[in-house]
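A short write-up of the structure that comes next.
Complex shown without one protein chain; remaining protein chains in place.
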Amino acid sequence: MQQLSALPHSYKLVRRESRPARTVVRLNNGAAFGTDEIALCAGPCSVESREQIEATARAVAAQGANVLRGGAFKPRTSPYAFQGLGHDGLKLLRDAADRAGMAVVTEVLDPRDVPLVAQYADILQIGARNMQNFSLLRETGEAGKPVLLKRGVAATIDEWLMAAEYLLVAGNDQVIMCERGIRSFDPATRNLLDITAVPVLRALTHLPVIIDPSHGTGAARLVAPMALAGIAAGADGVLVEVHPDPPSAASDGPQSLTFEQFNALVRQMDRVARALGRSVPASLAA
Amino acid sequence: MQQLSALPHSYKLVRRESRPARTVVRLNNGAAFGTDEIALCAGPCSVESREQIEATARAVAAQGANVLRGGAFKPRTSPYAFQGLGHDGLKLLRDAADRAGMAVVTEVLDPRDVPLVAQYADILQIGARNMQNFSLLRETGEAGKPVLLKRGVAATIDEWLMAAEYLLVAGNDQVIMCERGIRSFDPATRNLLDITAVPVLRALTHLPVIIDPSHGTGAARLVAPMALAGIAAGADGVLVEVHPDPPSAASDGPQSLTFEQFNALVRQMDRVARALGRSVPASLAA
Amino acid sequence: MQQLSALPHSYKLVRRESRPARTVVRLNNGAAFGTDEIALCAGPCSVESREQIEATARAVAAQGANVLRGGAFKPRTSPYAFQGLGHDGLKLLRDAADRAGMAVVTEVLDPRDVPLVAQYADILQIGARNMQNFSLLRETGEAGKPVLLKRGVAATIDEWLMAAEYLLVAGNDQVIMCERGIRSFDPATRNLLDITAVPVLRALTHLPVIIDPSHGTGAARLVAPMALAGIAAGADGVLVEVHPDPPSAASDGPQSLTFEQFNALVRQMDRVARALGRSVPASLAA
Partner (left out) sequence: MQQLSALPHSYKLVRRESRPARTVVRLNNGAAFGTDEIALCAGPCSVESREQIEATARAVAAQGANVLRGGAFKPRTSPYAFQGLGHDGLKLLRDAADRAGMAVVTEVLDPRDVPLVAQYADILQIGARNMQNFSLLRETGEAGKPVLLKRGVAATIDEWLMAAEYLLVAGNDQVIMCERGIRSFDPATRNLLDITAVPVLRALTHLPVIIDPSHGTGAARLVAPMALAGIAAGADGVLVEVHPDPPSAASDGPQSLTFEQFNALVRQMDRVARALGRSVPASLAA
């Protein structure tokens, strides 16, 4: 690849050539990242209450979602915005996931919180703002749990792979790369979802790659076409915000899908995935 | 759409609400932009010789491509780069398309060349560098031929729609919007193909929208996944560079597909299109 | 320069090394670009009336401004915005400049208008949107008049130098480079004025370089600090929008200085210029 060969490529452990096969991240409930089955991660931006998170888990699991997302520690641009329920949020999230047969992915913000979050989560998420928080990367890399590494809003592909390299150097190769939109000059969307990152990463690294069309667009009506685009481009999974009542959400309401919208999207994703020899998970309710 | 409502929206004629239905651009050979059938535009970056353009036309038409692309007047960053065959290139392009049953799309750079190019082309292309060349927009808008309007590399969606508005104000509503990649901070790819522009335009305008994954990525191995992504996101067509021998191309070799690669891509595009209730054109050779 | 050495550098005639000394562009009224005297270009965004342009010319010439700017053919994002007075505007601009002893710089948009504009202007301006309008570059390069080449909003330094190369290849080496702000992700200002372009160009080319802090910021209160910054960084001149009554301007009112603001700015520019061994022109009224 002419352009790609211009990249510094000083990373080693994440390189595609360093492994005989692509890395597959498998969770206890059967969810997998890096196989022919698309991983479906869904849930609200923030855990708000037992009712909210349990209703969401039931609804998305019934459609095949196998990983529940939800923020307990929230990184917010403003110190005056809702900061998450913290430890209580982690408990609610774990309970809701267990009842629905789902795994849990949730963000950790502070290296001192890694042991606590690792107690409740199946996957530790490093958010976009912390992609180059090297203390957090080191601590998370040593926690013995899979890590979902979001791309920073202004990170080059090369810098993103170097951040993953920090995790692998720390001894953890269960890393999932997540494209979630980068910064552009156009205010038409909240971020610019870089779908090309999917085939670029598939060429450069053995790690699985997923997309987050919710943060990637900031608008609910754009989530479905961009989720489908990501799958068509080769993504190993999607991370989608779903809320029982988006207008009342404590954060990210404008980009959250209703249960009905999520159901319709899963049906479409399954058709596109099958056209390319892949599939979405069977409903856990079946 | 929350974010989208923040756009200036001072354009009028291109607004979705200004028409009862989406605009369909239909050409004499049956090709259409804006229907359930995906328009397939393919061909070399530059017309180089009779052999090159005729071989390419035959090969891509056999796979269903219904519009032949090829540059006769080339906008080049360097004054020392190949500038195209000019009038001779137009003749070769028209002949090759006619023999293969295809329509012609080719770029016009200078308002004084509009009548000449319109004599040979079915669609006049305004390139990314000229998206805000208002003299050229006015002259092209009055030529009575459909126009393919590429997005400028740093144009917002709003500015792009305003450029289209210039064409409609001039009396021409046969306009096809073409996303071809925008400028980003990451050197991993030549441009950043903004797939989100597809659903955003589908929401804002009645005009058809297609994508150019060749210029949009700059690397042949990224063309197929991004063409599929564009179709999954709702694009009405693709514009793909194909060359009999990419390494010997006078321009854009690294991003051109071979005939074999194009054939494989069309089969995949058809599967994805059908998963979403659309299709690619039947082979003209059949 | 480590980073700069990575540039393609395929331009030839504009390279610093191609000339024994820096190019100086001298006009009939004594204004010069590329000497120890800073060139002061000032005037309204658009020529609106005889009264407006003559009052402005008198006011800015009294402070030392030696080049009058003013748009007669205006490139506007919207087809519904004021498009300029055209030929009438050119006449008013020339008359006003002559009465005040100033030279004229004004934009040409269409290759067919080059002879007309060259009849009235001392410097032909290529605007940011047309930096890669190669037909216009060629025609302007052959007109026998100095050219002010604005940087495109998403043009790299390398592409900008290549655009200048088109002018020199056409036989014109009287070219002034003008930085006027590039596109960024931050909506705080209209554009992002890239002051670093000044020392970068001083290192790479023999051509004079000026800055336009009016378009570069979009806000009148930012014009003075950025004009001073440009001079401190080594700019050979400034291009500033001045209007008798900014709130009533037909275009760009928010970024236009009043006469009083311009007077204060010239005094500050002179102090900063003298601190670095340069100066601003003496008042033509003196």
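Annotations
Order as written gives the chain letters A, B and C; numbering starts at 1 within each chain.
Note that contacts are C-beta pairs under 8 Å (C-beta built on N, C-alpha and C of every residue); 3 or more make two chains touch, one makes a residue touch a chain.
Just so it is clear, the structure is predicted and the values come from calculations on it, not from any experiment.
Across the entire complex, the residue among C:T35, C:T156, C:Q261 or C:S279 in touch with the chain not shown is C:T156. Where chain A meets the chain that is not shown, the touching residues are 10-11, 75-80, 109-112, 129-130, 132-135, 152-154, 159, 162, 165-166, 169, 183. Against the chain not shown here, chain B presents residues 183-185, 187. In the full complex, chain C contacts the hidden chain through residues 1-4, 6-7, 154, 156-158, 182-190, 192-196, 198-200, 202-203, 216-222, 225-226, 228-234, 254, 268, 271-272, 274-276.
One rule holds for everything that comes next: only the chains that are shown with their structure count from here on.
Averaging the CA coordinates per chain and comparing them to the mean over all protein CA atoms picks out B as nearest. Chain A and chain B have Cα centroids separated by 33 Å.
Averaged C-alpha coordinates give centres for chain A and chain C that are 48 Å from one another. Chain centres here are Cα means. That of chain B falls 35 Å from that of chain C. Among the residues of chain C, those in touch with two or more other chains are 183.
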